[in-house]
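This is the structure I have questions about; it appears just below.
Every protein chain except one is present and positioned as in the full complex.
The chains carry the letters A, B and C, assigned in the order they are written, with residues numbered from 1 in each.
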Amino acid sequence: MSETRKLRMGMVGGGPGAFIGPVHKMAAELDGKIELVAGAFSHSAERSREAGAGFGIDPARAYASYGEMMEAERKRPDAIDFVAITTPNNLHLPIAVAAMEAGFPVMSDKPATASYEEALELEAAVKKSGLPYGLTHTYAGYGMVREARAFCASGKLGKIRKVQVEYLQGWMTKPIETTGHKQASWRADPAFNGPGGCIGDIGIHAFHLLEYITGLEVTGINATLRSVVEGRRLDDDCNELVRLNNGAGGVISASQVAAGELNEVRIRIYGEKGGIDWRQQDPNKLVVRWLDGPEEIRHAAAGYLSADARGVGRVPPGHPEGYIEAFAVLYREFAEGLLAWRRSEKNPLPTTLPGIAAAVRGMRYIERTIESSRKEGWVEF
Amino acid sequence: MSETRKLRMGMVGGGPGAFIGPVHKMAAELDGKIELVAGAFSHSAERSREAGAGFGIDPARAYASYGEMMEAERKRPDAIDFVAITTPNNLHLPIAVAAMEAGFPVMSDKPATASYEEALELEAAVKKSGLPYGLTHTYAGYGMVREARAFCASGKLGKIRKVQVEYLQGWMTKPIETTGHKQASWRADPAFNGPGGCIGDIGIHAFHLLEYITGLEVTGINATLRSVVEGRRLDDDCNELVRLNNGAGGVISASQVAAGELNEVRIRIYGEKGGIDWRQQDPNKLVVRWLDGPEEIRHAAAGYLSADARGVGRVPPGHPEGYIEAFAVLYREFAEGLLAWRRSEKNPLPTTLPGIAAAVRGMRYIERTIESSRKEGWVEF
Amino acid sequence: MSETRKLRMGMVGGGPGAFIGPVHKMAAELDGKIELVAGAFSHSAERSREAGAGFGIDPARAYASYGEMMEAERKRPDAIDFVAITTPNNLHLPIAVAAMEAGFPVMSDKPATASYEEALELEAAVKKSGLPYGLTHTYAGYGMVREARAFCASGKLGKIRKVQVEYLQGWMTKPIETTGHKQASWRADPAFNGPGGCIGDIGIHAFHLLEYITGLEVTGINATLRSVVEGRRLDDDCNELVRLNNGAGGVISASQVAAGELNEVRIRIYGEKGGIDWRQQDPNKLVVRWLDGPEEIRHAAAGYLSADARGVGRVPPGHPEGYIEAFAVLYREFAEGLLAWRRSEKNPLPTTLPGIAAAVRGMRYIERTIESSRKEGWVEF
Partner (left out) sequence: MSETRKLRMGMVGGGPGAFIGPVHKMAAELDGKIELVAGAFSHSAERSREAGAGFGIDPARAYASYGEMMEAERKRPDAIDFVAITTPNNLHLPIAVAAMEAGFPVMSDKPATASYEEALELEAAVKKSGLPYGLTHTYAGYGMVREARAFCASGKLGKIRKVQVEYLQGWMTKPIETTGHKQASWRADPAFNGPGGCIGDIGIHAFHLLEYITGLEVTGINATLRSVVEGRRLDDDCNELVRLNNGAGGVISASQVAAGELNEVRIRIYGEKGGIDWRQQDPNKLVVRWLDGPEEIRHAAAGYLSADARGVGRVPPGHPEGYIEAFAVLYREFAEGLLAWRRSEKNPLPTTLPGIAAAVRGMRYIERTIESSRKEGWVEF
């Protein structure tokens, strides 16, 4: 293939009423390297066609099932180059496996699977297939998260001692899953979401950011999961203490019943020389507080940033980039990785792109958090 | 044509080193209604081809001049549907006129032309052609600017009494136009930028936001333009008092030598009952301060916003949208307007999309500001 | 006595190099109801005299020991009206007991004593004496903390479900107690500070704010105390999960090794209808986030605040009050309580002033936190 043509994406999920499907499309296409050309957008053939029309794709390529899509696409001369998975969690594994068996690389929404056991299965399948696998931990795509990561790696903070991570939302404050709210309904149902509720939906982002930015690993968890809303079958609130592999300690707090919060993702990391602070709702800044000097605010796209941070931006300093742009960074890196893999490069996927290792860690995190909460105390990771 | 196919855009400008060309492409394509298929990206045929390859378009449609593009495209069965203008200001008029003479609607970067006289010429050409004309006053595309506009129109603030608008940058603090900086070089040269420097580049955004949000008109100007950097041929700083047609008064301040500022666009509007405050660097909020109650922060995408504000967002509250998304709102509205025009609807362009009227007002603003500064006192608008 | 004369305060502690002694003086005197007239400022007679001269008191009333002060003052016709305790923690109990035995009401810095056992002893002494006892949990004196408290009591948030409290400092990031830093030296020494380090110095403030604002009680603790700095004898970092008596849960995080943080006291409380958020470094605001409406910022001294909040301010909205003013609110309430007690009113101390009950709760908190950390799991409060 010519590297100048766009990579062709086939999407599973993203039918009418979905939030994340359209985001995947916009993000995938933003940098001009990928186009959505096919999809199995719904398990209803009609709704899949409807979604396909909305996305402007060839009606013949709006399939009624992902199996049908894999089957049909592999035979086309202009077949899709990879599969994007945007369904509820319970389908992530079977779709990923089917895609890889059909020879398609996979870009999956998080969490990678519905359980830790499934994650191990996925890992085996990825290894066996040798195909690129990416995981859209969106927040990892923000420029200033890259700056934070480079900051930690540079040693400027000294040894890391303490972390505070939070991910607070309020949209499930009421039992909206009982009143037909599509997003809430599957998230509150273990059959679709897996055993973790809030912890699997957003706690996992907090955990991933922690390990992604610090480069450290969580080694112990002491968690309390609660189902605050009466009758809710999965957790909607999580507070936990964590230990890291360098001796540092900290807190992860996640909630979907923090009434009034929108999407408050924040991570603070303290080392021997200072601390850093990033908030997703003001994403183009990284606050650095020094033990012995003025507080600093580093701005996205500025010339003084690390190469990693500068490399992902599209507009000059002071012109905000947001959620879709961060998401698009991951797709851009996946596209680059996919091309590198076709050129048979070793380790083709950029290390900045979350992949199968992050997938397994994340599912392990959910499993361990649930176990800790069940036994009301510390567990090893 | 089928309305489901994407509209085809031909772009003039946006060659290697340009900032705004790639932004136009990303913005135009974000919502899946438009695709860039052709362009005259540079007056160098080779550089145009190079840019075209970067954008992934058919090499045959990377033209060496806009004239060539109009000529060739009008003959194609898959001709472009409209022309996007992203060149330095001096070319805006001739390109727009050529496009309209060739029957192509126009989406133009601001300022609309290089002088007020040219703007009148443009207005005549638009009227004569009957073609849709849109102007990318980016900030008008932000959801919370729409909320601010709806707020003013609703009368919730009572009669408007005072406005404070600022647009502060620092990137031209040093004489960078003398050292090969592409963006700065043409902006500091009257032959390319027209007679206004800072006032034409960013002051015009501040002015547009003022009229766009309040629905009022500036009727008097008392301005001081300065070329702060020694040897600079155009103004790089502007402070001015303004009078509005309802008796309100205020200040517009714009600068490209406010060292340390990135892209500080802020507008505050005070009425009899309260005031509103919007900052582009924190664009997903609108601050409302009431005379008799707590301060309010309204968040993008929230259910309590006006229909105008809610209508433009793509992601849930708390997931930031930024500059590219705001830009894309204007392209989306232009696309909708273009289709409505093809269906022969009356007034096909949405009133929320800046058009030829804003183009003329903006150029008049530059002309009047320069005149006021020259005579060091008030001028009628 | 005439109620118009100022109450006379005798202070123990606050000698040269102390931070909190001078704050007590300024705070006590700010509202014109109290004056410092005597003191045992240091266990060195000379340094006590020196401090007395600095404070501008009669040299004859700068005593060499608190015992001497009690003895001498009780005989004077213009005796002190009460004793303020501002020493290291290990002396709080003996001084309070001596003062009460001499008939003097007591206003004490926190923590009330050096251990929970001592707190019970103190409680018995206070009950036996029948004298007013106040505790300077400074943050309880901020107007917007009063607003937060009134907000919770009013039921506007609905049932409280989740709390996040943090108190982060960085000043003990290095082992400064080994290099002659007066403040750090006694705080890092169990003989002076008691068994809790960070938890006793600042964690207790976080705990107090939690119970003070919500009106709830902590019933369970799951804590990790760490001595992050090598060789430090007391904890300098604390993370803990808590359970409250209404079923709510949450997190308290306190640190003195959060490098770069100054004095970050923040409390967030989430109920069924919304959440509130207060930060000491921006103390004149209370942020209220509603589940179904715009975020609100309530400003100190505004007319729309609760009577409790309005009652404590001194200047109009927009004129910031700070730490000393908050401290002074407690002294003002203590003075009012003291006068009410002299008039033999029942329950003379305002319920808004932390007293002996808070003293006991606080010391229990320290004791329980240490116990939880020792056994690495949940303990009942």
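Methods note: contacts are C-beta pairs under 8 Å (C-beta built on N, C-alpha and C of every residue); 3 or more make two chains touch, one makes a residue touch a chain.
Just so it is clear, the structure is predicted and the values come from calculations on it, not from any experiment.
Here one chain is not drawn; of C:39, C:105, C:283 or C:362, the residue touching it is C:283.
Checked against the hidden chain, the listed residues C:129, C:169, C:193 or C:352 yield one contact partner: C:169.
When the full complex is taken into account, the listed residue touching the unshown chain is A:297, out of A:53, A:191 or A:297. In the complete complex, the residue from C:32, C:77 or C:180 that touches the missing chain is C:32.
Summarising the interface, chain A meets the missing chain with residues 288, 292-299, 302-304. The omitted chain makes contact with chain C at the following residues, 4-6, 19, 22-23, 25-26, 29-32, 53, 55-56, 169, 171, 261-264, 280-284, 299, 314-325. Not every partner is drawn; the one left out touches chain B at residues 157, 161-162, 164, 166, 170, 173-174, 222, 224, 226, 228, 237, 239-241, 249-251, 253, 255, 257-261, 268, 270-275, 288-291, 295, 376-378.
Methods note: only the chains that are shown with their structure count from here on.
Nearest to the overall CA centre, using the mean of each chain's CA atoms, is chain A.
Distance from chain C peaks, on a Cα-centroid basis, for B. If you average the Cα atoms of chain B and of chain C, the two centres end up 55 Å apart. Once the centre of each chain is set as its mean CA position, chain A and chain C turn out to be 43 Å apart. In chain B, the residues touching two or more other chains are 299.
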